[in-house]
Structure formats: C-alpha cells, structure tokens
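Following: one structure in structure tokens, then a few remarks.
The other protein chains are all here in position, but one chain of the complex has been omitted.
Showing chain A:
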Amino acid sequence: MAQYIIRRILIAIPVILGVTILNFFIINLAPGNPVDMYVNPSATPQQIAMEKHALGLDQPIIIQYFHWLGQLIQGNLGFSYSTREPVTSLITSHIGPTMLLMGISLIIGYLIAIPLGIISARKQNSWVDYLTTGFSFFGVSVPHFFLGLGVIYLFATKVLLFPTGGMNTLGGSGSFSDLFVHLILPVAVLSTGIAGNMIRYVRSSMLDVLGKDYLRTAKAKGLRQFIITNKHALRNALIPIITVIGIDIPMLIGGAIVTEQVFQWPGLGLLTIQSISSRDYSTLMGINLIAAIAVLLANLLTDIFYAVADPRIRYE
C-alpha cells in the first residue's frame, strides 16, 4: 500500500508538469494582454512597450514559460499583474474563506444526503421516497446562481433576515455570530446542490445493495433492520459514495466560483473571476495549479479509501 501511494505521487509529478504547460499556454492564447487592462488608456505606445518590457511580456512565450516554471519550482508564483501583490499571499488570504464555506456546505450536504438517500432506498416508492427524489432533482437541476439570487431576493431584501453577501459586516466587529449569519445563505445554496447530487448516488447504490443475497442472510440471523441497513448494506454501498466525495473535495479549494460571485464571498472563486476579468494571468495560473493539485490529491485519497471500504480492492 505504501509503495502504491509513493508510486502514485511520483506519477503525479509529470501530470502536474503537463498541467502547467496547458495552463500557461491556454491562458496566454486568450486575446488581450495584461498590460492593456491596467495602463492608462492615454498611454503612448512607447510607454506600453516599456511596461511590457518591465513585466517580461515582450519575450518569446516559451522563454516566459520556463521563466515562470523556474520561479514556480522555487515556490514563487509571481506577482499579480493587477494588484502587484505576491500571488502566494493572494491565494493564502482567499483560501481560508473558501475552505470554511465549502467545508461547512459539504458536511451539511452529506449529513442531509446520506440518511435521506438510505431512507429513500429503504422506503422505495413511498411518499418519503418521492419527496426525497423530488428535493434531489431540485438540488441538481436548479442552477446555483438562480437559487442564490432567489434566496437573496427572498431572505435578504424582502424579509431582512440575512445579509445579501460578504463574509463580515463592513466595519463590524468580525464576531463569530456575524460570520455565522453571513454563512447561512451561501451554505444553504451550496449544500442543496451537494445534497441533491449525493442523494441520487446513495439511493441508487443502496437500492442495488438492498436486493443482495447477503442481506437476506443477515436477516435470517435475526438481526435488526437498523443493523442490516447501516452495517451490512451501507458498507457495501460506500464505493459510489466515496467516488462522489472524491469529486466534491477539490471544490474545497476550487471553490464554488458562481456562488462566491453571487454572494461576494471573498474566496478563491471570487478571486478567480476577478483575475479573469482583469487579465491577471499569474494569479489565474496560480489558482489553476492549486486546483489541479487538489484534484490529484483527492483522486489518490479516493483510491485509498476504496481499499479501506472494500477488502476485495488491493493495490499491489
């Protein structure tokens, strides 16, 4: 197992290198130039050329790439073109809010989805099942921006229960309760989507397992239905559930770009949108790289947890 993990990490290195190549060249293929975005519109061509030269943007793209890669290996993600802050500190200051928001949303989403999915499968074709699948359908199909705007309209403008966005009240004390109030709406939107998706997997995977012979064996032993469902059946239904969690986890880093934008949540998602619109390539590349690493890590964790959940899976 240890050997397998080491091998997987070694394989990840060329993958990350590939990601940097795609990341760098695709972003640089985009029309527009960082300099266009933030020089004074009245700047003379000479001034623009000087600026380009200062940023190294006048060099051939291959040279630019290797220069960037060289810095990256030393742990330097460069400076933001728009704010002139180091990208590393921009990312570290935005990653906390995203992880907070997404972490809470994922946990709440799963806490809702897993029991509901199990009940829904156990009571297939009952009203509980119909309600649950209905909620799941709603969560999966209503876009986050729409749901987000909807709850802002209802609970922040019509009924003034919650703030419309942000993470703290401007000029406020920054207390925990203030943060909590700001979290409720975005968490509600995100966990609805997460739960909606997860319910479908839990339900279908449980339905599949509930018809299995070994559950009849368990029942023939005289076990309680609760133990049969939650010990014998759920453990067998875990593989698809782990897969979905593995796909969700990179969101902890990548954030929910649209939801963060709608709620002006100061996380990586918002930073992504801002850096796209301001042609802030170095920040964008930094975020993409972190997200790619998160995906690779999540995949590795998923594979490890497969083996934990199902003893038939062994990695040599």
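One rule holds in what follows: a contact is a pair of C-beta atoms (placed from the backbone, for glycine too) under 8 Å apart; a residue touches a chain by one contact, two chains touch by 3 or more; residues count from 1.
Convention: contacts and distances are computed from a predicted model.
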| request: Refer to UniProt and select, among "Aminomethyltransferase", "ABC transporter ATP-binding protein", "Cbb3-type cytochrome c oxidase subunit I" or "Methionine biosynthesis protein MetW", the name of the complex member that is left out. | output: "ABC transporter ATP-binding protein"
| Given the contact definition stated above, which residue among A:Leu100, A:Leu179, A:Leu223 or A:Ile247 touches the chain not shown here? | A:Leu223
| message | For a quick check of understanding: of A:Arg7, A:His53 or A:Lys212, which residue touches the chain that isn't displayed? | response | A:Lys212
| query | Considering the whole complex, which of A:Thr98, A:Asn236, A:Ser275 or A:Asn288 touches the chain not shown? | reply | A:Asn236
| query | For chain A, which residues lie in contact with the unshown chain of the complex? | reply | 212-214, 216-225, 231-232, 235-236, 309-312
